[in-house]
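Below is the structure I would like to discuss, written out as structure tokens.
Note that this complex is displayed minus one protein chain, with the remaining chains in position.
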Amino acid sequence: MGIEFRNVTKAFGGACVVDDLSLEVRDGEFIVLLGPSGCGKTTTLRILAGLETATSGDILINGERVNDVPTQHRDLAMVFQSYALYPHMTIAENIGYPLRVRKLDKADRTARVQRVAAMLEIESLLERKPRQLSGGERQRVALARAIVREPRAYLMDEPLSNLDARLRVQMRGELKRLQHQLGTTTIYVTHDQAEAMTLASRVAVMKKGRLQQFDTPLNIYNHPANRFVAEFVGSPSMNFIEAEGVTKGIRPEHIQVLTVPEDGAMEARVYVTELMGNETFVFVSVGDNRLIARAPAEFRADVDTKVWLRIDSEKVHFFESATGRILPQRRNGATEDPK
Amino acid sequence: MPRSRRFFNAQNKRELLLPALFLAPALAVLLALSIYPLIYSVTISLQKETAAGITWGVGNFTRLFSDGFFWTAMVHTVIYATAALTCEFLLGLGLALLLNNQIRGRSFFRASLLVPMMLPTVVVGVVWRLMLNPNFGAVNGTLKQFGIDTESLTWTASPKLAMLSVIAVDVWQWTPFVFLVLLAGLQAIPQEPYEAALIDGSSRWQTFRHVTLPLLKPSILIVLLLRTMDLLRVFDQIFILTEGGPGFATETISLYIYRAAFRFFDFGYAAAMSFVLLALTNVISALYIRFLEARDA
Partner (left out) sequence: MLSTQKTQKRFYVPFVSFVHFVALLSALLFALAPVYWMLTISFKTEGEQFASPPPWFVFTPTLEHYYDAFVTRSFGEYLLTSAIVAVTSTTLALIIGTLAAYALARFELPFKLNRRLSLWILSTRMFPAIVTAVPLFLMMRDVQLLNTRAALIIIYTAFNLPFVVWMMRGFFADLPRDLEEAALVDGDSRLGALVRVVLPLVAPGLAATAVFCLIVSWNEFLFALVLTQTDAAMTLPVGIAGRVTQYEIKWGVMSAAASVAIVPILVFALALQKYLVRGLSMGALKG
């Protein structure tokens, strides 16, 4: 079940919300559209669903152009950020709604609703109304409603953003497992790079309507196409140092902090340390720059003490300062062609 | 937020079909029964039936200038509207200010106050004809008990008192409305400005003038607009109470138009007058709305 965006653009008045987007999703993939708010990821999803129309470009599902096919016939399921559960119906009726609309008979409907409810462990909630459920429970109901019809693909619009941190991590795992079980193509929108990295088979990073990079999470992490992607993905963020039109980027885990000087090590002064429990973040200043380094949990250093930084030169990325483009350097592995 | 987020997209021609279908019946009904009559009215207002057949001309309109009844009716309408509006507004505002606090049994109170304005106007007319009846009406009966001579107080039958009577009836019926709308407006005003005024040392009158009144302006304008429109076109109650009489002492413009159309069957003239009334109400509502928008700006 392949989905393809071909040069899709969506403009409002003068502003370009989606700018010449081309993307191909393979059957069974879990694609994440990642980017800051306003980057066009939700609009892209809605265009695919048929809730918005593209100003130009084609949307294809299974090779068939669907631009003119109305929403209700596209056979896609969507999980909304607000879950959009029908408040006046019971949970069972909510989940059964897509089936009812397709005129399935009652027995059939009930059976399928039961099956899906069991899968998501919400059987006990079937006779309740949405307002009686917690956030996590509602989220599962929204998922159930999407799954029950066995659609061509799932579209998810930041489904975890309304949950508290702990629940979010838990649901993340369950979602991934579910998708693995069902094997259905999924397109997922989020601004949370951790979700993208953990859930996706491929990530499409977007900024201001333009696709920045479309690759596996690992490649995006290790071989970012430009400075924006490098900075957006990874927590804590990549460190950047400007020098003569070239920006050098190095991730915190590739900086080693030493308390004694070493050959080739850079001198730095400790700005502050943050003890995370499982590791320590060390903020250091080098000249005008401030960098973050990851150190083992036992690392201690007082503020303003001198330290030395050993940088893994093979992990340094070079970007053109003006445009942010990656500059191919002598590195092992492919040099990504930035878009 | 992109604008089209608010609506389903209707960008293709096909997408416009559904809303067009939804809107068509309503638009058809209104065109047929609200707009077409106006056009029909224009046509007949420009016609005159003579022995020779139908002639076209602005005779009906020019006749207005010299028609005493017409100008009297206009004067009556203006007097009626102004007097009723003033009383209703002052009473309603006073009550609203006085009773802005929590009132126990508020629902019952509000429901009871709604009764006068929910009654069919006919019933209002009946109620007050009974109350004001010189012989057995409650008003004169009660006044007599206080020793007042009610011989000359024939209310709706008295040329001097008829206008006063009909105005009083309108005040009775619609003051609750003004009261309720202004009360709602008052209760929507937040606490903060009052607290600030208190700290600034403002007196009660000053607070009223500089805090309450400005924040109440939208409600005031709306209620004045709605009442003015209703008062200018008043018909029902006066018809029941006095039928425009005694003589023509309480004949307002709507009543005169009715008389022209359905007693004299002079439809053309009635139509001409209707347009004057329509123009009048349009101008006034436009003025009010301009005031209203100016506030929001």
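Letters A and B name the chains as they come in the text, with residue numbers starting at 1 for each one.
Simple rule for what comes next: a contact is a pair of C-beta atoms (placed from the backbone, for glycine too) under 8 Å apart; a residue touches a chain by one contact, two chains touch by 3 or more.
All values derive from a computational prediction rather than experimental measurement.
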Contacting the left-out chain in the complete assembly, out of B:M74, B:L93, B:L153 or B:V181:
B:V181
Taking the full complex into account, find the residue in B:A84, B:L232 or B:A249 that is in contact with the omitted chain.
B:L232
Have a look at B:A81, B:A162, B:A249 or B:A271 and name the one touching the chain we're not showing.
B:A271
So that we can see where the missing chain sits, which residues of chain B does it touch?
3-10, 15-16, 18-20, 22-23, 25-27, 29-30, 32-38, 40-41, 44, 95, 98-103, 107, 109-123, 125-131, 135-138, 141-142, 144-145, 172, 176-177, 179-181, 184-185, 188, 191, 194-195, 197-198, 204, 207, 218-219, 222-223, 226, 229, 232-233, 235-236, 239-240, 243, 254, 257-258, 261-262, 267, 270-271, 274-275, 277-278, 281-282, 285
Name every residue on chain A in touch with the hidden partner chain.
49-51, 71-73, 75-78, 80, 82, 84-88, 97-98, 101-102, 145, 149, 155
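Criterion: only the chains that are shown with their structure count from here on.
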Counting only Cα atoms for the centres, state how far chain A is from chain B in Å.
60
